[in-house]
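Below is one structure; the comments refer to it alone.
Below, a portion of the complex is reproduced, with chain positions unchanged.
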Amino acid sequence: MAISADIKLERLSGFSLDVSLTIPNNGITGLYGPSGSGKSTLLRLLAGLERGGPSDSVVIRSDEDTWQNESQFTPAEQRGVGFVFQRQQLFPHLDVQENLQFAIRRQHTQDSTDAGQVYEWLNIAPLLRKQVDQLSGGEAQRVAIARVLLNGARCILFDEPLGSIDRSARSKILPYLERLHRNLQIPMIYVSHSLDEITYLADTLYVLDAGRVTLNGSMLELSASLELNAAEGETASAVIACRVARHDQQYGLCELDFEGAPVFVNAQLYAPGEQVRVRIIARDVSIATTKPASTSILNIIEARIAAIELDTGPAALVRLERKGQCFLARITRKSLDTLNLVIGQTVFAQIKSIALLTDIIP
Amino acid sequence: SDTLQIAVAANFRPTLLRVITALERQSPHRYKIIAGSTGTLYAQIVNGAPYDVFLAADDARPRLLEEARLIEPGSRRTYAVGQLALWWPGSKGALSRDSLVNLRGTLAIANPDIAPYGRAAMEVISSSGAHDYRLITGVNVAQVYHFIASGNANAGFVALSLIRDAAPANNTFWVVDQNLYSAIEQQSVILKSSQLATDFDRFLRNETTWKLLAKDGYHVPGNPAGGVSE
Amino acid sequence: MIDPDLISVGITLKLATITTLVLFVLATPLTWWIARTTHISRYLLEPIVALPIVLPPTVLGFYLLLLFSPNNEFGQLWATIFGRPLAFSFEALVIGSVIYSLPFYVQPLQVAFENVRQELLDAAATLGAGPIDRFITIVCPLSRRGFIVAATLAFAHTVGEFGIVLMIGGNIPDETRVLSIALFDHVETLQYQRAHLLAAGLLTFSFITLFLVYFSNRTRQSPPFRRGIE
C-alpha cells in the first residue's frame, strides 16, 4: 500500500504545515527534523486522527482508495494504519496482556506478524500480567510497540518509538523492525531525532523543518550529501552498497567487497554474493596520504577526494568517492592543511572496521 | 403578638381565605395561613410548630391533640361539616348511588386511610354495589379533582366545596346524601390561647362565616337539630 | 396474606430497576453525545436535561398528568397503541421516574465521559476500533465510577421519589403503590411504629446495597508504598 499526501494546514498557534509526500509501497520512510517541525502532526493527519480545518487542504490517497479530500474522509479505524505514539497510550483499564489482545482481536490483515517473535524481540513475556501503571518507562514503550505490531496494520507509523528504550533493547528491536518490514512488505514511516536510527532503517528520507520538507530522496543517495551531514556534526555518516565476499570464521568477521576494495564487518548474516548496505560514520574515517601499515585499522580504502566542506569550527567534512559511490570523512582543518589535501587527490581512507560492525544494514 | 398563625387542612383553605378577608374588614390584625395535610400539620404541632389555631379536616387529630393536652382546654369544636360529591363528567342522565353500578373505568377517591373524604367515599362505594371499576386514590381531594379534571379518571368523589368554583354541568355531579356516609366533621382547636385566637374562633362561628361555608358547599356544624350552636 | 408493605417494596424495586435500565439504555448515548459534541445544540440540551429537577415533583407530576390525559394527543396515541390509558399505570410511573431522574443519571456520567482522554480513543481507532467499539471497550470501562454513581443516584432517587408517583400512579395497591407512598401513609395516619420499621428496613437495605456496590467497585487499591502523598 503506497500512500501519497498533499497537505496545507495552518494552526491557530501560527504553525503551518505544507508538505507533499509519497510513501512507497514498501520500505521504511524516515522522517527527521527538529522539535516542533511538524512530524507528529503529519503522522496524525496520515492516520486520520486529525482532519484539518475548513480552510486547510488535506488530500491523502492510498493506492486503493482516497482517504481524504475536500469531500471525503476515511476514519482512522478503516485505514488500517498502525501508530506507535510518541507518548505511549496504553489502555489503563486493561493489563498488558489485555492491551495486546485488544490489538489482536482487531487485526487489520490476517497475514500478520508472528506473535511469538514479537514477544521475544520486545521481551514482553515477563510483563504480560502487569498492570499498565506498574510498567517502567521503557517497558511501557515496548508494550506499545508490540501492540501495534500484533495489530497487523497495512502501514505503520512510528513516532519516536525508541525514545525511552535502553541501548541493549534498542539494538534488538531495530534489526527486528528492519526484518519485519522486509517480510511484510508494508510501508512504514519512522520518526526519530536520531539520524543514527533513521540511517539504519530508512530507505527514503524526508527532512522536515518548520512544517516544510527541506530535503528528500533515497537514503543511499542522501546519506553522503554534505548538505544533510554538515549540520550533523559528530553523527554525520554515509551509506554505501557492498557485496558479501567471504566469511572469516576464525575472527567472526565478514569480508565485503566495496568496489574492489575489501571491507571487514562483524556480521555473518548474509551469504556470499548478496548485496548489503553499510553505514560509515564520518568521524570514524581518517585520511592518510601514504598507505598506512602495522595498524589495528583493518579497512584501508583508496578513494578520491570529491568535495570538501569547511565547518565553522575546527572540523572539515571531506567527501570521498570510489567508483561512483561516496562516503564522508570528518577531520580537522589542521589535518587538512598539514596533509595538503585538495579536491581530486587520491588518498587512503582508514575506517576502523569495528566501527562498521553493528551498523550493517542487512 | 398581633399576628395569628392558622394551620388549616388544605381542602378548607380557599374557604378560610374568604373568611379571613371578611374578618380583616373588621380587625386590624394579620392572619397567616399555613395550609397542609392534616397529618403533616398534626406532626408539626406535636413537634412544636408555632401555630395558634388548627383547623383540621377531620375530628380524629384534634381529639388526639386534646388527649395530649396540647390545646386550650375545651377549644375543640366542629367548624364545618364536609359534603361529599360524586363527579362524573362523562355521565349520562341524573346521578345517584345506583348509577355507580354502571361505572366502567377509573374511579378516583382520596386515600381513605388519610383523608376523611376518602373514608366517606369508600362507605358510599361499598354500599353501592359498584363492581366494574378501577379504584385509584390521591392523597387528598384536590388530587382527585386533578385526576378527573385532566380526564385521566372517569369519575371520583370530591369535596363539594372543590367543584363549586369549577361549576361543572348540572348532570355531571351529584351531592351525595349525607345519610350514606358518616359525617365529615372538620374540627378546630386553639393551640395557643390569646385574645386574637379567641376572637378568630368566635368569628368562625358567626353568621357571616356560616354564609360563606354554605356557599362553598359545607354544612354548617350544628346541634342535633341542625341549628346553630352558641 | 402478604403484608401490603412488602408488595410495595416489590413494586418499588421493580420501578427503580426498570427506570435505571431505561436510563442506561437511552440516556447513556445521549450523555456521550453531550459530552463529546462541539455542536452548540449541546448547550441547549444540557440545561433541558437538568430542568426537571427545578420543578417540585408534584407539579411535574401534574403536568405529566395533563400530558398523559386522553384529552391530549399524546395520551390518545398511547391509548390507541397500547389499548389502555397511560395514566395510573406502571408504565406511567416509569416515564415519570425516568424524566425526573434523568439529570441525576446524565450529569455524573457526563463528568466521567469528559475525563476520558482523547489520546486513548485515538489509539483505539488506529488499532481498528470503530466508534461503537471504542465506546464499549474504552469509554465505558474507563467511566465505570461514573456509571456507578449515575445508576446509584437514579436508582436511589426513584426509590425515594414520591411526589410524581403519587400524581401519575394513583396509588393502586399491587400496581402503583410504591414504598415511598406506603411510608408516607404510615406517617400521615400516625402509624409511627410501622413507619419506623419500614424506614429502618429501607435504610438498612439501601446501606448494605450501596456498601456492596461501592466496595466491590472500589478502584484497584494502590499498594501501600505508593501512598506517598495523600
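Chains here go by letter, A, B and C, matching the order in which they are written, and residues are numbered from 1 within each.
Keep in mind that, in the parts below, contacts are C-beta pairs under 8 Å (C-beta built on N, C-alpha and C of every residue); 3 or more make two chains touch, one makes a residue touch a chain.
Computed from a prediction, not measured in an experiment: that's the story for all the values here.
Novice: In terms of the labels given, what is the subunit stoichiometry of the entire assembly described by this structure file?
Specialist: Full-complex copy numbers, labelled as displayed: A x2, B x1, C x2.
Here, only the chains that are shown with their structure count from here on.
Novice: For the protein chains shown, what form does their contact graph take: line, ring, star, complete or other?
Specialist: line
Novice: What is the chain whose Cα centroid lies farthest from the Cα centroid of subunit A?
Specialist: B
Novice: Could you put a whole-Å number on the gap between the CA centroids of subunit B and subunit C?
Specialist: One centre to the other, that is 37 Å.
Novice: Using mean C-alpha positions as chain centres, tell me how far subunit A is from subunit B in Å, no decimals.
Specialist: That pair's centroid distance is 92 Å.
Novice: If you average the CA atoms of subunit A and of subunit C, how far apart do the two points sit, in angstrom?
Specialist: 56
Novice: Pull out every residue in subunit B that's touching 2 or more other chains.
Specialist: Within subunit B, no residue contacts more than one other chain.
Novice: Residues of subunit A touching 2+ other chains?
Specialist: If we look for residues of subunit A contacting two or more partner chains, we find none.
Novice: In their complex, what parts of subunit B are in touch with subunit C?
Specialist: Per the stated touch rule, the residues are 37, 39-40, 42-43, 64, 106, 108, 111, 113-114, 134-139, 143, 146-147, 150-153.
Novice: Residues of subunit C touching subunit A in their complex?
Specialist: Residues of subunit C touching subunit A: 117, 119-120, 122-131, 133, 137-138, 141-142, 144, 220.
Novice: State the interface residues of subunit A toward subunit C in the complex, per the touch definition above.
Specialist: 44, 47-49, 75-78, 80-83, 85, 87, 89-93, 102-103, 106-108, 131, 147-148, 151, 153
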